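Excluded from the complex is one protein chain; the other protein chains are retained at their positions.
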Amino acid sequence: MPAVPARTPDTTLNEDRQALLDRLLAVRAESLARAARLTPEDQCVQSMPDASPTKWHLAHTSWFFEAVVLAPHQPGYRAFDERFAHLFNSYYESLGPRHPRPQRGLLTRPGHAEVLRFRAHVDEALARFAQEAGAQAWAAAEPLLALGLQHEQQHQELMYTDILHAFWCNPLLPAVLPAGPVASLAAAPAPLRWLDHAGGVAAIGHEGSGFAFDNERPRHPVMLAPHAIADRLVSCGEYAAFVADGGYERASLWLSDGWAAVQQGGWRHPAYWIAPGDPRAPADHWQVFGLHGVRPLDPGEPVMQLSFYEAMAYAEWAGARLPTEAEWEHACAGPGFRQAASHAWQWTRSAYEPYPGFRPWAGAVGEYNGKFMVGQQVLRGASLATPAGHARPTYRNFFPPAARWQFSGLRLAKDLAC
Amino acid sequence: MPAVPARTPDTTLNEDRQALLDRLLAVRAESLARAARLTPEDQCVQSMPDASPTKWHLAHTSWFFEAVVLAPHQPGYRAFDERFAHLFNSYYESLGPRHPRPQRGLLTRPGHAEVLRFRAHVDEALARFAQEAGAQAWAAAEPLLALGLQHEQQHQELMYTDILHAFWCNPLLPAVLPAGPVASLAAAPAPLRWLDHAGGVAAIGHEGSGFAFDNERPRHPVMLAPHAIADRLVSCGEYAAFVADGGYERASLWLSDGWAAVQQGGWRHPAYWIAPGDPRAPADHWQVFGLHGVRPLDPGEPVMQLSFYEAMAYAEWAGARLPTEAEWEHACAGPGFRQAASHAWQWTRSAYEPYPGFRPWAGAVGEYNGKFMVGQQVLRGASLATPAGHARPTYRNFFPPAARWQFSGLRLAKDLAC
Amino acid sequence: MPAVPARTPDTTLNEDRQALLDRLLAVRAESLARAARLTPEDQCVQSMPDASPTKWHLAHTSWFFEAVVLAPHQPGYRAFDERFAHLFNSYYESLGPRHPRPQRGLLTRPGHAEVLRFRAHVDEALARFAQEAGAQAWAAAEPLLALGLQHEQQHQELMYTDILHAFWCNPLLPAVLPAGPVASLAAAPAPLRWLDHAGGVAAIGHEGSGFAFDNERPRHPVMLAPHAIADRLVSCGEYAAFVADGGYERASLWLSDGWAAVQQGGWRHPAYWIAPGDPRAPADHWQVFGLHGVRPLDPGEPVMQLSFYEAMAYAEWAGARLPTEAEWEHACAGPGFRQAASHAWQWTRSAYEPYPGFRPWAGAVGEYNGKFMVGQQVLRGASLATPAGHARPTYRNFFPPAARWQFSGLRLAKDLAC
Partner (left out) sequence: MPAVPARTPDTTLNEDRQALLDRLLAVRAESLARAARLTPEDQCVQSMPDASPTKWHLAHTSWFFEAVVLAPHQPGYRAFDERFAHLFNSYYESLGPRHPRPQRGLLTRPGHAEVLRFRAHVDEALARFAQEAGAQAWAAAEPLLALGLQHEQQHQELMYTDILHAFWCNPLLPAVLPAGPVASLAAAPAPLRWLDHAGGVAAIGHEGSGFAFDNERPRHPVMLAPHAIADRLVSCGEYAAFVADGGYERASLWLSDGWAAVQQGGWRHPAYWIAPGDPRAPADHWQVFGLHGVRPLDPGEPVMQLSFYEAMAYAEWAGARLPTEAEWEHACAGPGFRQAASHAWQWTRSAYEPYPGFRPWAGAVGEYNGKFMVGQQVLRGASLATPAGHARPTYRNFFPPAARWQFSGLRLAKDLAC
């Protein structure tokens, strides 16, 4: 594998720089690890405009370091290929025009091997920068390096998410990962317990010096209504009861837009569920397609690849509702709260809006979060596809309400009388 | 005009029933008054799927009384025409299938005259019901009559909104109302004053016995951040400065979805502004199309027919933001707050979500508000097209962020340091 | 009715001019007669981009005389309204920009009454022109007047065709004409007879001094293969057997594009057939919607509102083929050829192409026919909606192969051994 350059054993590198560089290169290596089982063909494909090729993720995360850290802060930095800025910019208007998103899958060139060389070039440049940067340049670049690291971790989750969708579109239904049993998912769910809260003022949002995205700040007081929140996620078995009860045929359970999506998309069950008798994977029972391929539906496993609309309809059917993001964040630190970040992102009833006093970062990275604050719902927690160390209780993920190719499930909540 | 039946001088009708019936028939008459200057052809046209023909509004509001009040509560009620339930149901899934929304303009039959007969039939039946209903039936129907009245008022605003869009699509640019000067709009705007608020807990939402929609309840505490809110709306003159400053060409001012709308729609200014040199209405200055036809842009008049995206971009350009709906509602009752409900609905930064403890009404009218609570932004106040007596400080109007054919403008707000 | 001006009893008008003017005004009157049973609302509606409102037809045919005859040839002619050129030009690029075709239904103004005044204005101007024009102007204008007459007759057929489609889109299924029995359609079909032809050189196309469109010229020799052609059209009863035999479910009978249309459009039978049990017109037998409203399927009546794809599939199923336009034209003059122009236009196997040596007319009317010579199929004959005196054996009608809202049916043909 044309891999990450070995760490330079330079005794002059101070400890903080070394620690950040170590983390950086470890994260960069994880991206390659996630792609390792995929062929160059697999890594090139784009199954829909909202998804991106693996190769594009690998290149885009490298371009991000080039555009945000190396070009502005490393004197004399030579871009690996000047044309890549056009190819691998995602949505940064201030960084120039870019290749149209729906055509990312057409980029058979640069080839897989060249993208690996691009990554190595950037890795080496980052290592050199850690060694050579003056104090001022380092101070300016350090938060951007930290951001680049988090950014790459976000794309690691998308690498799994997007290739899973691509393989779902292939009638052969290939598996992304080996088919071995995953014990942590196989256990039947414990009985659901409700965690009560009497309501009142609470504080949410990030504060302190650790990394957080701009959209998690500032920490601020919110008013919670009296409510209860479930201690775990809704399971496949519970969701199957909703399906069996005609959940997808009863307009009264759905938001208006959700019902329109059900009709137009012919939705009858979660996106990657395979009904008995499906010719692609013949069986007499329900099956679920996931990273490990097609497996029998596990009633205890949290349901995933759910849209916000489906989560809302299920909650309505269950006589409950979704939690707000404030309820979720407040509860997740408390006792008894399970499956916070282990299985699936959790849709909340909260639209994705700025916190009071929100300020986007300065410069190009100001486009990171704020400009998407309309038409999306917040998800909290993390998923089995989220890289280790990436999640935080204050983390605000967001997707449009119809998105159903993410590792997204739900946790119930309900009102309590005042 | 086959108009509203004269009030029956029945001495037995008790005062409350009489008062409600009087209001009801007055509101019903206002619908006809709004249509009076339109030809049958004008009243039949549908200019886009989101808009409805005048005639359809006239019939739909009548069907609403039939379906929700008369058929369930008036024994032996005979529908004017059984087939109208299919034609004039808007979106009530529980009340059966319905004519597709984008095809409402194809309904040349029933003709204009027959729809007037339909209205008279319903008016008479309502008057009879007020006289004949037993105490129990009246008690059950009274809130639905009140709702029907409010419902019809909402459609009165849409009648103006929708025909204005239809006339905008006609190169002849006809006027909905006579072209006389409207003094209240012609004054130059007073200097903008900021109304400060130190933040803290406040209560919003409706309580008490007066009419309110289900989405305005329950009244509940919210946490306000320290902020200031403008005492008046943004004016056409101010907005023209934004246009002249390249507001529609600078991606950095826009939400991502907003910028996409600008590009795809070729937006260069508000929807009904007419640039100098436009062949449809030649002039060497900006003009604005409104209910009174094409008129010179009045710098003091509040800007309207603005999408949420445009409101957000303007606020960004002005170094401010939009108020939340809680900030708006709290401020509107305070001193110095002007133009609350006189000119244009005001976009807020708040997505349209349920209040804590929200419960939709029981029965078919439960589809009225709750099922639209995703993907829309709240507007507060009222507009020059809103019928008298319809607005309330707790009123929550809502539209998708791209909607730009409403009487919708904006009021600025900004953060204050804690 | 602001109708056609009474013929001026001017003894100085020479006979030829008088005869043409008489014909012209009679044809103009027929347009109004076809619209007479329609309300102003009916006349304003446009049910799809390919169809036009009745009012638009009435205005466009008048604009045609203005633009092609009066403005160029009548000195000092004052247009009724200068803006109408933009509104009522159909597709003449050389005559300036025009209102978008899909938005013709939005033109509630000019209203119905004003369009009638427009027609009267043009009628009067034509009468005056016939009286006043000098010999040279008359010579130049005469062929254009003749063309305008034919043009208006073509739109007369479209008036019926288009309003029938609009009424078909209305769940009330109104009738264009009174519901009385039409004896000529009720008779059971005679047994089909084949008219044989041994093949060889024949001449087709128009020659001589009578009126013909440019696309019918020049008369030229063609080579016919040995073949037989049916003496009458395929009947509804015969077509019903094709439907019952699974004709719409067997890909092997269809052209590739036709099969795609069947799948995408959900075609199961001809466009205006109503299956037993349809809630719009409950019955236990097949019905057909036509100008006289909903009537039981008449097995002897020729099948209509058929696309080329359906005609081709039927012919394949019947072990036959469609005739070429040359075969049709040659046969129609011969003995035994029935239903040539009485019921429905007849799809041919011939694509709409120029005859050898074809030259479009000079000037704006050169856009009349030639620019449509790709992607369309020729239909021959005429229909029950064609105005009297409009058809000719050499007439070449044309429509895209998916069009199924015309009065279009089919006649079979087959190869004979050499």
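A, B and C label the chains in the order they appear, each numbered from 1.
Methods note: a residue touches a chain if its C-beta (ideal position, glycine included) is under 8 Å from a C-beta of that chain, and two chains touch if they have at least 3 such contacts.
Keep in mind that what you see is a predicted model, and the values were worked out from it rather than measured.
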| item | value |
| --- | --- |
| Chains on display which the left-out chain touches in the complete complex | A, C |
| Candidate in contact with the missing chain, chosen from C:Phe213, C:Trp259, C:Trp286 or C:Phe337 | C:Trp259 |
| Candidates A:Ala35, A:Ala127, A:Leu149 or A:Ala166 - the one touching the absent chain | A:Ala166 |
| Omitted-chain contact residue, chosen from C:Thr61, C:Thr108, C:Ser350 or C:Ser383 | C:Ser350 |
| Per the touch definition above, residue among A:His86, A:Arg193, A:Arg268 or A:Arg359 touching the missing chain | A:His86 |
| For chain C, the residues touching the chain missing from this view | 91, 93-94, 201, 220-223, 225, 227, 251-252, 254-259, 308-309, 312, 349-351, 353-354, 356-357, 367, 371-375, 377, 401, 415 |
| Where the unshown chain meets chain A, residue by residue | 39-45, 47, 83, 86-87, 99, 103, 105-112, 166-167, 169-172, 174 |
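Keep in mind that, in the parts below, only the chains that are shown with their structure count from here on.
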| item | value |
| --- | --- |
| Third chains touching both chain B and chain A | none |
| Whole-Å gap between the CA centroids of chain A and chain B | 38 |
| Mean-CA-position distance for chain C and chain B (Å) | 45 |
